[in-house]
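The other protein chains are all here in position, but one chain of the complex has been omitted.
Here is subunit A:
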Amino acid sequence: MAAKRIGAGKSGGGGDSSILAKISNSEIVSQGRRVAGDTVEVSKKLLWSTGKAAWISGTTFLILVVPLIIVMDREAQLNELELQQASLLGTPPSTMQR
């Protein structure tokens, strides 16, 4: 507190303005400090909960979707191979029926 007052006194030209500056300064500083603290707190919480949400959704994705993608990819490869073989052997592709 003392350091602040000295600092305020040094920078201020007149007595009136120095007091004003001091008051505003201290209020802003305390408010700023509070706001900064709150922001840090909130962002910490937010970060933590985002992290948790990401963790849960990531693991869920890993369990539900990744095997499906791999298996579908394999199936597509298999189909392609079969198609290639069919074209090599010269069998006509099955015509679509209405």
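Annotations for the structure displayed:
The criterion applied here is as follows: a residue touches a chain if its C-beta (ideal position, glycine included) is under 8 Å from a C-beta of that chain, and two chains touch if they have at least 3 such contacts; residues count from 1.
What we mean here is this: contacts and distances are computed from a predicted model.
Name of the non-displayed chain as stated in its UniProt record, restricted to "Glucose-induced degradation protein 4", "SUMO-activating enzyme subunit", "Telomere length regulation protein conserved domain-containing protein" or "Mitochondrial import receptor subunit TOM40-1": "Mitochondrial import receptor subunit TOM40-1". Contact with the omitted chain, checked across A:S17, A:Q31 or A:T60, is made by A:T60. Against the chain not shown here, subunit A presents residues 56, 59-60, 63-65, 67-68, 71-72, 74-75, 78.
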